[in-house]
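A single protein chain has been removed from this complex, and every other one stays in its place.
So that you can tell them apart, the chains are marked A, B and C in the order they are listed, and the count of residues begins at 1 in each.
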């Protein structure tokens, strides 16, 4: 192979660390790219965990201090898969060191951090991508194409939800490696940054900028044991969040997320209603796209359930996988994201969504939190 | 109203007696026909039951002997909703008396009876219709239109099933008013005449004549208490029946019916696969039609779920009911059947499916039973 | 029959006039009630239309002035199926005349009217029911039973939507017999009173009182031809409305309605998420209830699709219809509503939802409209 090695330094070893590592491990088997990711180093504060993770995924070395990792000349790309409260510090250092950066979402704890990070990364001029992986689910990508092709006409509505049920039990702790998402200090917010950030990213990608929001949040369980302190502590995150909004194009948005919707594991859905067509999608069956075309003959109009599994290369990404009818899963969204990032780097073009784009999502998330606190409509700042 | 009265004499008071009576009761409210059905007389051997039924449905009089009913000059239409073993005798008498006849399916106990009945009714020249009501579910009717419009191209496959689970318990008796369908003497056959007859009727309406069949049947519960004798008696009906077949147009058929499919109450489905399009339907959600059009743009091909609930009169029957999105149910199929029958009578044209058409279905049912016994392919006679 | 006649005076002859008339026409065939509705008189300003309607549905007489109808001694029940702006005047007169009243929803143009009407009817002490017919869809009724049985535990979320697409075309006029729902003078509001009123009624029936709301509305088409004036006039109704809210029990609500959701004819859905179970429903397939029971064995948990079509009388209303697996449709919800109303009248108990209950829904609708105007949270008054 005459591929150019791209040496990866991975920081973090949790759920996202695994999902990203898998992408590095398999991308070249399915996508022919100029760059070949090399799993150079994995970093975690706990040496044993770092070594176990490295062994499992084939990283050549380990670090226990992310600064050391960034200092290494043999690292080309820094992948940030740590809790949200560490994103800024790592990203700033990596940018300063001239590394390419792949950062998990949400970009930061809040807008202030996100602005600093965006400024720094743009000044550094390094390749950067924020991991809103769902954009790269083929059905979601194809929806974007359909929208860009002008098939919807004027858009009236966008609605999206991300419903889970894993924190209903009061026995679930906050903080620690497994449940830092419930600790406001580590996560910044609850469902807003964790789940709605995905909804918002897809929404603005599909339908343009959100200009005003009005939100309500609720914390159903007020106190939880903290995994680190071992003590009951107040819960600072939003367990649930609902907001409606206006998009710049005149359409209305309706968003809802919760971890208290019994029966839903990861029901991430969105739907867009245009004058001429509507499109809908559901993460639970991510290989299908629902499409309604008002241009179809009257008596035969109906929602089409499109099994997005290759039609001679017309459906995005799918000609790289198996044969028609055979589904891919969640993991492949990260492979596509990486394949695109590698391609962009080789071609020297900017990737999307970059830090600035993620900053825009952060503006919406912050406006949502702020509106929920004030009970007022909040204008969204523009990145 | 200047409508012409059509005096109905109903024989039978069971499930079908109710479904037909409802159709007579409401048809003029939804369909403007020259004939106005008048519920003139209801007939049952048991006088109390006849009177209760007449009171509930508004029949003006009762009879306890169907011969007396047929003898009445004020009866124009005889509706036969009795068990299968009485159809022939009643139909022959009604034909002889020059009455119009609406007969429940299956037409008869067997081919011999059906042939006699068909001959008699054609000689009498009376209006006649056999109640294969599912043809008049709007989605099923629309499928027929699509096929007739040539949208499918060459047909390769037709498959249909009718699955129920109500006789799994060995405590269900055979015979008597409620369970005569399990008594071979009253019913002639089991699922073949009761359920597959519907599948076969729709299949041949949609896809032409079946020429050869190969079947297997099974009786899972060998003995059941007889409701009349109070004794355990051998079960003579087929509890389940599967057959494959050839249609005259070269396509293959696959049919299955059972009353032992746990979880299915009345899962009557059919699907037809043509070169250019496929269509499918399911009685459990009878207001929807599934349609796949290979002519759709490649990447956007998918099965459409068409909610058949009016589109400016383009979907059959639906402009007579409510507004788009609001479903009709099972009962309306009988209303449509009646509306069509009334229309045909007013215009003096033959209705479908008539006795001859039902005879053809009987030929297939008999060939199926015969094949199951012999283990051989059986050619289907042509009506 | 020893049934007591209940003479009905119907005012209005549109979509709802038909749906109610059908219920009067068939209720006794399926439900054994002490009262037998008699279609005594139909009233419409236009004599020809009144007569045609009376002929079609079997009303014995016609009136062209609703006051004359109410004055008649032989009318026991006044059924108000006219546009919203006439409800108050008719209801007040009917109450004064001591008639039982069945009134279409929404109760009134606004809260002021609704309060006057409620006061009057309660002082008159006449039987009264507001036609939120969807409560009587068996699946919806069964959901209420499950909730009352305590199966959900603490409720966290309620969400509901009512999406249509019939007014997207700018050619649709406002005002007149067919499109008065787009004329704010006749309708009072747009989707809020027409569609969300249903959502709100079901929501409060299932989940208790809504205490605070925050809403957004939009009118996408600003001007439409008025069917009466023949001139382009500003559109005063809300084309779309989204609101979130708090229920008294601590749960959050999310509601959305529009007539601009391409592909949806009458997608009325609701879902309730409790600690132990969740329930969901969809009008497009109204015979099914979705149910998730967290008490099910872990690996086998899943949403159940319950075909609500009789299980030995355990499912509400269904033992009055056909056999398991055979669906009923939209029309039957009005039959059930009437059967219950007749039963209540015979027993001398109050029906639900009565005027007071509908007043509570009106309070929510008005708070929604008010919030959309002010951009502020609005507390809901309590009836």
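Keep in mind that, in the parts below, a residue touches a chain if its C-beta (ideal position, glycine included) is under 8 Å from a C-beta of that chain, and two chains touch if they have at least 3 such contacts.
Values in this document were obtained by computation on a predicted structure and should not be read as measured data.
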Given the contact definition stated above, which residue among B:4, B:96, B:119 or B:157 touches the chain not shown here? B:157
Considering the whole complex, which of A:43, A:155, A:216 or A:286 touches the chain not shown? A:286
For subunit A, enumerate the residues touching the unshown chain of the complex. 1, 15, 19, 21-22, 25-26, 28-29, 55-58, 164, 166, 264-267, 283-288, 307, 309, 321-332
Note that subunit B touches the chain not displayed via residues 156-157, 159, 163, 165, 168, 214-216, 218, 220, 240, 242-244, 246, 250, 252, 254, 256, 258, 260-264, 273-278, 292, 294, 301, 303, 375-377
Interface with the undisplayed chain - residues on subunit C: 142, 146, 289, 291, 293, 296, 298-307, 311-312, 314-315
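Following the convention adopted for this analysis, only the chains that are shown with their structure count from here on.
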When you average C-alpha coordinates per chain, which one falls nearest the overall C-alpha average? Tell me, please. C
Round to the nearest whole Å and give the separation of the Cα centres of subunit B and subunit C. 36
With centres defined as the mean C-alpha position, give me the subunit A-subunit B separation in Å. 55
Taking each residue of subunit A in turn, which ones touch at least two of the other chains? 301, 303
